[in-house]
Each structure stands twice: as structure tokens, then as C-alpha cells.
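The structure appears right after this line, and notes come after that.
Note that this complex is displayed minus one protein chain, with the remaining chains in position.
The first chain written gets the first letter, and so on, giving A and B; residue counts start at 1 in each chain.
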Amino acid sequence: MALDSVLLAVIDTADSVSILDPAPSDGGGPAYWILNLFYLICCVTGVIFIVVQGMLVYCTVRFRKTKDDDDSEPPQVYGSTPIEVAWTVAPLLTVFVIFLVVVRTVVEIRVSKPPPNSLPVTVVGHQWWWEFRYPDPKNPEVDLAVTANELHVPAGRPIFLRLESVDVIHSFWIPRLAGKTDVVPGHPNHMWFRTKEAGLFQGQCAEYCGTQHANMLLNVYVDEPETFQRWLENERRPARDGFDVRKGKEKFLSLACVGCHTVRGTPARGLFGPDLTHLMSRRTLASGMVPNDQEHLHRWGG
Amino acid sequence: MSAEATTHAGHASSLPISHEKVGMISFLVTEAAFFTTLIMSYLYYIGKSKTGPQPADVFEDISVTIISTVLLLSSSITVHLADGAFKKGKHSVFVRFWFLTIALGVAFLVGTAIEWHGLIFEHDLTIATNFFRHDLFHSGRFSRFPRDARRADDEYSLLSGPVATRPARQDGKCGVGFVVLAFC
Partner (left out) sequence: MAIAEPESAIVSRPLPSILHEWVTTVDHKKLGIMYIIAAFIFLVIGGIEAALMRWQLIRPAEEILSPDTFNQLFTMHGTTMIFFVVMPLLIGMANYVVPLMIGARDMAFPRLNAFSFWLYLFGAIFTYYSFIAGGAPSIGWFAYAPLTEKAFSRDSSTDYWILGLLISGIGTVGGGVNFIATILCLRAPGMKLSKVPLFVWIILWTAFLIVVAFPPFTAAQIMLLFDRHLGSHFFDTQSPGASALFWQHLFWFFGHPEVYILALPAFGMISEVIPVFSRKVIFGYESVAMATAGIGFISLGVWAHHMFSVGMSRPLDIYFSGATFLIAVPTGIKMFNWLATMYGGKIILKTPMLFALGFLSMFLIGGLTGIMLAAQPVTEAVTDSYFVVAHFHYVAFGGILFAIMAGFYYWFPKMTGKILNESLGVWNFWFLLVGFNLTFGPMHISGILGMPRRVYTYHMFRPEWEIWNLLSTLGVLVQAIAFAIFFWNIYVSLRWGEPAGDDPWDAWTLEWATTSPPPVYNFETVPEVKSRRPLWDLKHPDDPDWKFEHF
């Protein structure tokens, strides 16, 4: 799949995937709390850096042997218990204080139960694409909708993700929304985030997962609640049938596609590849690598 | 700085034991670390197997197991006696105990073979069958895993005996280690 750099520019892109730029939300969120902690530790380590590096430069310059020095040895100082105790205790206290802040942040971020009023979504990592399932709140065994690579969530509500993998370890990382959580086969993980702002938040798989790890991109579309509801309603419906799509349907069902892909409302029930029911509602193909337009779709489909 | 044992370079060692013994103890630490890892694995995976057979299903009759364990533990005593005799210069006593040790070791191996034959051919249980299984075999490949008492005993007798005269036993990895160290 050769990358055509000119056409790539068509893809929606978020301005930033920086951890310094957490998504705005009322009452904070994981990315925001992490950044606060990051800044705090940066300040402490920054001071340590300036002090120690300053001492290093000072000693090097001040005690450098000059031409005027005779060959006598300087006074030999073997140590000093009070000084050594001081520079043992000082770092100990410093890291202890940081540790307390860390404990608070860990407790804030790492929740095992879904936050109140949260939307549950199941994320399934595949080599090399993402599957998103929206379980029915009344009956979690049943999925309302299944889609791939583009996660749609409503603004203003906490999103509670359950992370599963069907093959190797992946890692779910949207830097502006939360820290990364690994997607481990046989070990379901949970994470959550929230933002009050609609928009596109990007990231990518952050645990090396094989050949195409670099191209396992992630797009999270945060929609206004009404837009999200409309999107979800549309996704719930089986594929549109009718005279105008008959040719495409016959072609699809006659090829090997059905072995791997599902299109709800048709006999295609494959599970290996992404669900293609509402493919044309997605903006990208190939885990976010290329825009979903006619030309790319044609080339991707071969 | 009490005992000043002289070493090959003629220097005074500051330890009361020779460098051979220190080397052997360090080597045993590596062995202990190795087997601790396997034991940890066993504890980690215990009960994780969703399919049978479970230990109780295949160890209905553990008489062979008990007997071979007794033989194995006894061999540690006989090798210790052999070592003592060797140090005192009682050659014939040494030879007697040494061969007894070897015989006990062989008997243990035969017991293990019988046991494994039963597991593999009667219970159709191999390393690939389930969890309980492959951990057992895996550990058993290097030592008789379920009987970790043997390790402590083994290490004790190793420390008390000179390296070169101790016969390498069923523990393949140990054996290689002995050859290497004895060689030095």
C-alpha cells in the first residue's frame, strides 16, 4: 500500500497529539491530572538539575588545576558524616513528597468501576486495526453497534472503555484524553476519559505489535450528544438494501470478503476483519491511513 | 581474618573458605534463582487450567513417587558419607558409598521413568495437554519439582563436599556445572 503523500492531506487531522495539550473538560480528566503531576515533577527536577549542574560547573571551573599550581596534593578530605546524612535525608524527603502526590493522582485516575453516567465502549485490538463495540446498557451481552478504527463518543460524558485484544499486546493511546493503557490478550483492562469539547482526538497504538504497528492509527470523534445519538442510531441499522446497491452487494457476497468481514443484514458474518456495515460513514480507511474516498477505496479493495 | 587459607597465587585470602567453595556457593545461588523462578511459575499458574486432568486425577497411586523421593533423599546422605570417607582417606568406604549413591540415583531415574510412562501413555498427559501438566513436566525436566525439599537437602550436601568428587546426578544442569567448575 504505497502512501500517496498529496492525497494524504485530505485526511482529517487534529492539530495536536501533545500531552501538554489535554482536552478541556469540567472537573478535569486523566490527561489533565497527569499533566499537572508532570509539571510539578518538572519543577522539582528542574531545580535539582540547576543546582547539581551548577555545582558541577562551579567545581570544574573553580578547582581546575592551573599552570601556577605547584605539584603538591590538595588537602585530602575523607568524608563528613553530617553532610552525608544531609544529602541522604534531603532527597528522601523530596521523593516522599512527590510520592504522596503520585498516590493521589493514581487514585484519581485509576478507577475500577465505571464513573457515574458514563458510556461504556469495548475496544478490541487487532493486528493492525481497532474494533469498537457499543454494548446495550440494558443488556451488556448484546452490542448495539460495531464499528472499526473510528471511535465516536458524546461530549460532556465520561467514556468508560473496556480494552481487549484478540492477538498480541497493543496499547490504546490518545495523548490529549488520557495516558496509555495496554490492550492485553487474556487480561481485559479499563480506562476512562471525558471532554466537554467536540472535535477529533488522535493517537495510535503505542505498544509494538508487529509489522504494521506504525500504521495502527486511532481516531476519536467527540460529537455533540445529539449528533452522537444520530450516528449511533444509523450504525445500529443493518446495511441499506435495495435496487441501487444490488450490484455491489452481489459482488461483495460473491468474493472471499465474507470470510473475514461482517455486513449486518447480509449473510456476510466474517469476524477476522473490520465490520463493514457502515463503511461509508467512516472518514478513513486502513486504520486511519488513507481517506475514505472512491479512489482510495478502490485501491484499498484492490 | 582468622583462618588464612592460602590460594593458588600464594596470597592470603581474607575468607575462611577457599575460592572453590565460594564459586560453588555462588553457582548454587544461580541454581536457586533458576528454580525459584520455576516454582513462582508453578504458583502463578496453579488453578489456571480450565481443562483436566488435575493433579488428583493422575496421582491416584503415589507409591512410586514416594519411593523414588525416599531414594533420592537417601542419596544425599550416602554422598555425604562418601565424601567424609574420602577426606579421611578411607578409600574402600568411599567407593562403597559412592556406588551406593549412583545406584540410588539410577533407581530414582527408573522410578521417574515409570511415573512419566504412566502419565504419558496411560493418562495421555504431555507438556502440551494443559497447565498443570506442562508446568509439572517443565520443572521435572530439571528437578523433581513437586518435591522441593530435595533442593535444600541437595544444596546442603553439595556445600559439605569437595566439588570434584561429587558425582553428577540426574540433575543435568547441575552436572554440566560440575564439569565446568571441576575443570577450572
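The rule is short, and it goes like this: a residue touches a chain if its C-beta (ideal position, glycine included) is under 8 Å from a C-beta of that chain, and two chains touch if they have at least 3 such contacts.
All values reported here derive from a predicted model rather than from experimental measurement.
**Student:** If the missing chain were put back, which residues of chain B would it touch?
**Tutor:** 1, 7-15, 17-20, 22-23, 26-27, 29-31, 33-34, 36-38, 41, 44-45, 48-50, 126-128, 130-131, 134-135, 138, 180-181, 183-184
**Student:** When the complex is taken as a whole, what residues of chain A touch the one chain not shown?
**Tutor:** 3, 5, 8-9, 11, 13, 16-20, 30-31, 33-35, 37-38, 41-42, 44-45, 48-49, 52-53, 55-56, 59-60, 63-65, 69, 73-80, 83-84, 87-88, 91-92, 95-96, 98-99, 102-103, 105-107, 109-110, 112, 127, 163, 167-169, 171, 173, 175, 178-182, 184-187, 189-190, 203-215, 289
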